[in-house]
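Before we start, here is the structure in question, set down as structure tokens.
What you see is the complex with one protein chain gone and the rest in place.
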Amino acid sequence: MVELDTIPPFFVDKRELVDEILGRYPEYGRRSAVMPLLWEVQRAERHISEARINEIAEILDIHPTEVKGVVSFYSEYHGEPVGTYHLQVCATLSCSLAGSDQLYDHLVDELGIVNGETDHEGRFSIQKVECLGSCGTGPVLQVNDIYYERVGRSRCDSLLEALKRDEMPEAWRERGGDNEGESKAAFLRNGAGGGEGGAE
Amino acid sequence: MKVHINDVAMDFPQGTSVIDAIFAAGYDVPYFCSQEYMSPIGACRMCLARIGAPRKDKEGGWILDEATGEPKIFTFPNMMATCTTQVMEGMVVDTLSEDVKRIQSGMVEFTLINHPLDCPVCDKGGACELQDRSYEYGTGVSRFEFDKRHQEKHHPLSEVITLDRERCIHCKRCVRYFEEVPGDNVLDFIERGGHTYIGTFDPGLPSNFTGNITDICPVGALLDATSRFRGRNWEYKHIRTTGMDDASGSAIMVDGRTGRIERIKAALNPDINKTWIDDGTRFGHEYADAPDRLTTPLLRKDGELKAATWEEAAAFITERLGGMSGKDVGIAIRADATLEEGVAAKALAEALGTGQLDHAPRPAASVIPAQDPATFTDLATSDGILVVGDVTEEVPIADLRIKDAMKGVTPPELMPHGVPIADLRLKEHPQLKRAILTVAAPYRVDLMKHAGQTVRYPAGGEAALFGALTKLAEHGGERVDGEPAGEGQAGASLDDGERAALGMPYEDAAALVRRLKDAERAVVVYGGFVLATRAAAEAANAFAKAVQAKVMILGPMADSYGLELLNVGPSHERYAYPAMLTEAKALILSNLDPGQDPDVRRALQDKELLVVHDSFLTDSASVADVVLPAKSVYERDGTTVNLEGRFLGVHAASVESGESEDFVGLVGRLGEALGQRLEGRSVRSARRVLRKRFELDPAELSPAGRLYRPKTRRQARVAIVSHEAFDGNLLVTPSMVRIEYLTRNPHLERVVEGARLRMHPDDAALNGVADGDAVRLRVGGVLRRAVVREDDTVPPGLMLLPCLPDQPVGLVQADLTTLTREERALEVAG
Partner (left out) sequence: MSDVTDTTHDASTRPITSRRDPRYEVVMYRHVGVEGAHTLDYYRSHGGYEAARKALSQMSPSQVIDEVKASKLRGRGGAGFPTGVKWSFMPPVDGRQRLLVVNADESEPGSFKDRYIMEDDPHQLIEGMIIGCYAIQATKGMVYIRGEYVKGYERLVGAIREARQAGLLGRNVLGTDVEVDITVHRGAGAYICGEETALMNSLEGLRGNPRLKPPFPAQAGVYGLPTTINNVTTMTSVVHIVSRGADWFASMGTEDSKGTKLYQVSGPVERPGVYELPMGATFRELIYDLAGGPKEPAKGFFPGGSSTPPLPWTDEYLDLPMTYDAMAKSGSMLGTGGVIVIPREKDIVSAMYNVVRFYAHESCGKCTPCREGIATWLPKMYQKLLAGLGTREDLSLIEDMVRNNRGTAFCPLADACAMPVQASFKWFRDEYEYIVDNGKPMYTKSDWWQA
């Protein structure tokens, strides 16, 4: 592949970073560094190419096949570039009960791409993912590293508009349960907003 | 501990797996992921059985069943995978009940749902574990009605292995094989869940032992490309014999059909190669069926070689011999000839009255150690190994046995059903004890990547290296106040030359010596580089003695040990091969081709009689008076002796090769023409000689072979004329792949891309050649053809070239002025 010969190595100017990552693990556990090294590449280049696999194999002194086996096992490492805004829709039960299936369909309609695809400009890509661990505030949409929670119809559209303007909003962190914000103290005292309760 | 398998009660040692207990008891369960000599992983879930065991109470007594008073059997809540469960005292195993049968057929059903219905076109048909288990344990009907998973169907993993991803049942034998046996992790699963498939990111599968995965794959996913679509398994005649491509004596199975060899597989020999063979042995058979095999004798009439009968040829030879003194005749056979052929050669030499008899290649030093040679089991259980040379190319199986030693698992006890199916001592991702292995060579060899210590000494420096090490072993390396003797301490001093010869810092050498001395089962392994001079071999043997290590000598070819034991050699040094090429007036050469060198060829033409016995019309044959068609190594019945001194049987596969004969047949024919009943005129008569000489019957050898340890001292062998001093710019290296047949082994040729002339990139530039150039070069007088490979691990100023029978391992002078590029015909892939 031409690609292999012409692109400069990723880690060649990141020696300190590589050393720091390797330093997190003991010498005999050097291989553990494969995942953080892959994350660095995934974050920077939005995918992990063949060349990077070979490079990481060399850093860790293991076979490229072993790196490829690890890369391909996980849902968050991609072999093809994902969009600038990688939209990951949680499709598991609790979010589905909050409408994530309809959210996904809406995104497909709006963006013209389906699960696993990236649009022509490379701006948006969609991936159906499994439970994101925010089941109380579904439907949850993870864009790159950020969670947007309770993405209802209108909020979804406003999010897309913002992304199209290249303005990525702060995380939409919703409250619920013992995660209540200002009213936290009162909430804890009273136990619940209603029903039987109150201090005895 | 006592275990009940259905209605059979048997005793098993602790650590036995339940599946082995089941088979030992005469019952069976299906399995796919377990494999002899590899870790059990419990992945396929076929071997599930209902298991129960008694339990102890807090005081240590058995909890009793109130009704019977016997220890109560607590059945495990789930069925257990018998391959990953150890036997326990009083365990009860049920493999026959309905429950178990239901699960077995359920697992078969699951395994088959994505498996393509390829049986009619699949090479594995008839020898397929999935077919067999489905038939034995399945219901015969699948309820899966959906589309099966589609994957790539003939993915070339390498030039010699094809992968059909749809057929894969994910047993992981191939992945684990590469990690656990040769230690080259070149295959892995890609993706996960239902999408998982086998793949590689190391193109071409860079490993010397890739073919074994085609043996162990239980289905037709991994297939030998040399035999793809060549025949059905039940059509093949399977002949178990001994591989003759190296001195290991590995057991192989030759699969033939309609007079052709289609495929070589590994056969089981727990003492030598277990169930593995190297790729050179496995894929290097195609030459036996090359279209240009000689099938009839050829006789030169009117300057041209014309087909003739054996009678005509023999009569011609006898007539010519009649006109000269028998002692002017030289006879040379190749070092992979059988013992019987050796007997025949000796008998012929005696009949002719000549002392010009030899086998080639025969190194300067003896291939038989003074003490009993180390066996492969010694090697595989060693706790301190020094290897000098490239063992992976020379005797590939030794590489794997060394890795056994580094895994620290002793060979398993054989069970009633053979090698244990699930040896629980073997684990995935084994940690190799690299510290026990030191590899020394003049260039980077593959085994170095697994060694705890690697040493690069200057080419030709074997004698000096061992000399220095011996000095350390005999005087230095002592403990002074509990610590290894350091520099400058009593007796530990080496002069500058000796220090340089070590190729490593003094401390490392002292540590090496100490390690070998402290080891209880140390082994020193050396091959061609050391055997090339007597001085080096003597120094090596002295070192082994000083550290009390056993010695394993890697002889150049399959029967080097046997032919030396039989003393198939000259009466005087000047009659040794290749010296006899000038001394003798007439020559009978078997499977040797000195005429590759144009000068030698001219000399051969002038001989009064030149008889060449070979499978092909070689350069030497083309100037011969008589050419006699030779059987290949696969077509002979005979006996060979491997580097352990083990006698092994060689059995002929039926290959259509016309009127070819081995040397026994040749001598038989000549004997008839000479009117003499020569010993060795037939395999049977040769064996009479062997029986008398070695007090064992070759005809009665078991497949495992028999170690021979002589009771009396051998007579000293006659040395070859050798150079004692070293000078050279090219190192002829050992080769797992037989270069002399490479052009007729097209698959292997594509794997190795020709005889590689390896050189440092600077040397390539200096000599005006580049990576991939086809070149000719005169090496030690022999004109060689090769392909340039730039390699920055090769020391500058030294080139490497694989050996030929007529150009054995060692340092030689290459005339770089003769280095010329050849025009290569453009090959269309096909």
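Going in written order, the chains are labelled A and B, and every chain counts its residues from 1.
Throughout what follows, a residue touches a chain if its C-beta (ideal position, glycine included) is under 8 Å from a C-beta of that chain, and two chains touch if they have at least 3 such contacts.
Owing to the predicted nature of the structure, the values given are computational and were not obtained by experimental measurement.
Touch with the chain that is not drawn comes from one residue among A:G29, A:G112 or A:P169, which is A:G29. Interface note for the absent chain: among B:G61, B:P77, B:G140 or B:P291, the touching residue is B:P77.
Residue A:A171 is the one among A:I7, A:A44, A:V114 or A:A171 that touches the chain missing from this view.
Touching the omitted chain from chain B are residues 41-46, 48, 77-79, 81, 84, 102-103, 106-107, 109-111, 113-114, 143-144, 146, 149, 169-170, 172, 188-189, 191-196, 429, 431. Seen from chain A, the chain kept out of the figure touches residues 24-26, 28-29, 31-36, 38-39, 60, 69-70, 73-77, 88, 91-94, 96-103, 106, 129-139, 142, 145-147, 152-154, 171, 175-181, 184, 188, 191-197, 199-200.
Going forward, only the chains that are shown with their structure count from here on.
Note on chain placement: the centre of chain A and the centre of chain B lie 51 Å apart, centres being C-alpha means.
Those residues of chain B whose C-beta lies close enough to touch chain A in the complex are 184-192, 199-202.
Within the complex, the chain A residues that touch chain B are 50, 53-54, 57, 62-69, 72-73.
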